[in-house]
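I'd like to ask some things about the structure below.
Here the complex is missing a single protein chain, while all its other protein chains stay put.
Chain nomenclature is as follows: A and B, assigned in order of appearance, with residue numbering initiated at 1 for each chain independently.
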Amino acid sequence: MTTDHAPSISGTAPSATRARDHSLRRRKRTSNALVLAFLIAASVIMAAPFLWMAISSIRDPTELAQVPMPLIPKDLRLENYSEALGRAPFATYARNSLILATAAAALNVVFASACGYALAKLRFRLAPAVFGWMVACIMIPFYATVIPVFLMVRHMPLFGGNTLMGVGGTGWIDTWWALIVPGAVSPFMVFLFRQFYVSTPSELIEAARLDGVSEFGIYTRIITPLIRPGLLTVALLSFEAGWNNFLWPLLVTTSDSLRVIQVGIASFRQEASTDWHLLMAGTTLAAVPMIVLFLIFQRYFVQGFAASGIK
Amino acid sequence: MSLTRRTLLAASGAGAVALGGAACGSGGAMDPSVPLDIDVADADLSGAIGLLTPDFVGDDRAVLDDDIIAPFTKRTGVDVSVDQVDWNKLNEKISTGIAGGIIADVIMTGVGWTQPFAEKGIFAEIPADFIEGLGYDESVLVSTRYDGRYYSLPQALDLRFIGFHPELLEKKGIDSAPESLDELAQAAAELTGDGVVGLDFLSGSAGSARQAFVFLLYAFGGTMFSDDGLAPRLHEEPGRLALQWMLDCMDTGAIDYSIQAAEGQPSPFQQKKAAMSLVSTGNWPTWQTMTPELCEKGAVGTFLLPSGVDADPVMFQGGTFISISSLSKNKDAAAGFMKHMLEPDILGKASAATGKVPPTPDIPETEGIRSNLLMAFGLENLPYAGATEGGSAAYMEVRSNLDGIVETCLTGRATVDQTLADMKKLCDGAISRI
């Protein structure tokens, strides 16, 4: 595992090269075939849980009790979906998740890009401090601060019947404020935006300044359009984080009308208890939107994820 | 642009003070000392209430919606929205509700839950003359009181005892019910073999490891807490005997820790993979749908858990209790709904669905109740239903940790001595914080 053992590169006699090329190509072909077979097997195993989810979601529940259970369901039972939708308001859950995820995406694109731009392109006294702070924030897991954040939301002054001192009522608990505001700016997105902006040419800014374009105009009209793919990446990553968020919505929402899809699935599990065909239908509903979004915008997701490393 | 920025900045907390006007008032002062007004006329009820319940899961939910809530809504015009949580998640659901200040108006909990939440001021007091006028048995009412006042009403009892397959016992020549825990252990050992485990005590089809321990604790003459609930008792000699009894049975193979009741599948006892088993009255509806042959007369025998100390046998009493949140902003409707839940025909419908026993002195005569043989046995032996959980305001904290402690002992990861010391430490700590 050390770098010391780099392969030695030696020259070969020209006469031998052609024959070698030939055998190399053949070897390459067989090794490609082997690799392909391995990848097919591996990716089928990786995808098997999803297939199982999909199969279970259209299975007739009576098949589950059969011995042995047929692996492939005999017929396609889409009624499972309508039944699941009838048992729990998945449409409301999905709408709530959509609002939450869209808000997270929009707010991050606006505020994180502004900050990222300032850090990358504008010289101001606090810039190094702000940048250091953001990097430090990336390291701080939400789970370590969730209780104080919960208490702050609960004691938000003058909301939900609270006094100026933040007592007496419920603050932002069970409101959209609580769902959206604490996650409106992610320090990681600021960092990501800074990296995107750094790679844009500073000469454009200078030129625009000479042309008398305002600083704000340079940010919004000249430079930001250059990182359009970056905007999409951040929007998608924020959307994904919002859609898949669980603990925070679990803690701050109580009413069914504010419940998001992941919390909805977890609570549906308790209602439907052992009706796995319905549970898998519900789980499919929660998982598929993200999968589809990923398939469409794969490129942008990949860019962001490769830089993040953190789910 | 700068306007929206300022608005959002404000929303981000810095300027929340300035946004006071946008606040939507939903905070209620909690004052548990004001007793409920239980006698508001139906016509004066309005609005909507929330119900938090761990019961009526799966197919039973339709019974709750259509047969229990719908008539109430029709009569009073009050909408009831249901929030269902598993028994395992009920405590944290209530707790996060308390932490956030928003909680369902009507809350259904279990035996032992009333005192902790009454102590925290979460449950509203229920007028004593109303409850005492209902004529419930004192053994049931104990679990509804804290500090001499009432904070909950029993809606259903879940009685637990031992069930057995008569033909399996006959085959081994066992023709009478065990008179002591030693005899039970011996019988279980004799019944073990040929793919059959003697006694299914821990598979979860009738309660958790924690409840199995508490049941035995009482059979050995112990209790969980002192009478005033301020000192633990479960770590004393009966607790040691209870743990040791289970460990000994596991040594002979009579109890198998690794058999588990799979969700939605017949339990080991239903599949006749266990000769004897802890059963609860709530198992009946499951038996009816999955293994109806067990519901025929004589198909399954029952006896109470014999004593380990030459005393009377015992029955475990779990149950579902209704309380009203002191945070409720519609206490009248909540009280109206609580009364509705206790009407004989509603209790009968609930009982038919859940298999649990109505707590009232005059049991409604419905087909579901008449045909439930487990319930009949439980009711016959109600005076023996002395094994209950709780009895201390510190119980909720103990409850959430006791399962792990008992399981740790049963899986050989802690000795009996360590386990008892852990129990004592857990209880002492929890009691010191009330």
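As a convention for this text, contacts are C-beta pairs under 8 Å (C-beta built on N, C-alpha and C of every residue); 3 or more make two chains touch, one makes a residue touch a chain.
Keep in mind that, in the parts below, contacts and distances are computed from a predicted model.
Q: Among "Homoserine O-acetyltransferase", "CopY family transcriptional regulator", "Sugar ABC transporter permease" or "NUDIX hydrolase", go ahead and choose the protein name stored in UniProt for the chain not displayed.
A: UniProt protein name of the non-displayed chain: "Sugar ABC transporter permease".
Q: Specify the residue from the set A:S82, A:T145, A:T163 or A:S257 that touches the hidden chain.
A: Final answer for the missing-chain contact: A:T145.
Q: Sort through A:L158, A:L179, A:I205 or A:V252 and give me the one touching the missing partner chain.
A: Of the candidates A:L158, A:L179, A:I205 or A:V252, A:I205 is in touch with the missing chain.
Q: Can you list, in ascending order, the subunit B residues touching the missing chain?
A: Touch with the absent chain occurs at residues 5, 8-9, 12-14, 88, 91-92, 95-96, 98-99, 120-121, 204, 258, 260, 262-265, 396-397, 400-401, 403-404, 407-408, 410-411, 413, 430, 433.
Q: If the hidden chain were put back, which residues of subunit A would touch it?
A: 1-3, 5-10, 12, 20, 24, 31-32, 35-36, 38-40, 42-44, 46-50, 52-53, 56, 64-65, 67-69, 71, 111-112, 114-115, 117-127, 130-131, 133-135, 137, 139-149, 151-152, 181-182, 184-185, 187, 190, 195-196, 198-199, 202, 205-206, 209, 214-216, 219, 227, 229-230, 233, 240, 243-244, 246-247, 251, 262-263, 265-266, 269, 276, 279-280, 283, 286-287, 290-291, 294-295, 298-299, 301-311
FYI, only the chains that are shown with their structure count from here on.
Q: Can you compute the centre-to-centre distance for subunit A and subunit B, using the mean CA position of each chain? Integer Å is fine.
A: 40
Q: Enumerate the contact residues on subunit A facing subunit B in the complex.
A: Result: residues 64, 87, 107, 111, 150, 152, 154, 156-162, 164, 168-171, 173-175, 177, 181, 184-185, 216, 250-252, 254-256, 267, 269-276 of subunit A touch subunit B.
Q: Under the touch definition given earlier, write down the residues of subunit B that touch subunit A in their complex.
A: Residues 1, 8, 11-13, 16-17, 19-20, 22-29, 50, 57-58, 61, 81, 83-86, 89, 96-97, 99-103, 263-264.
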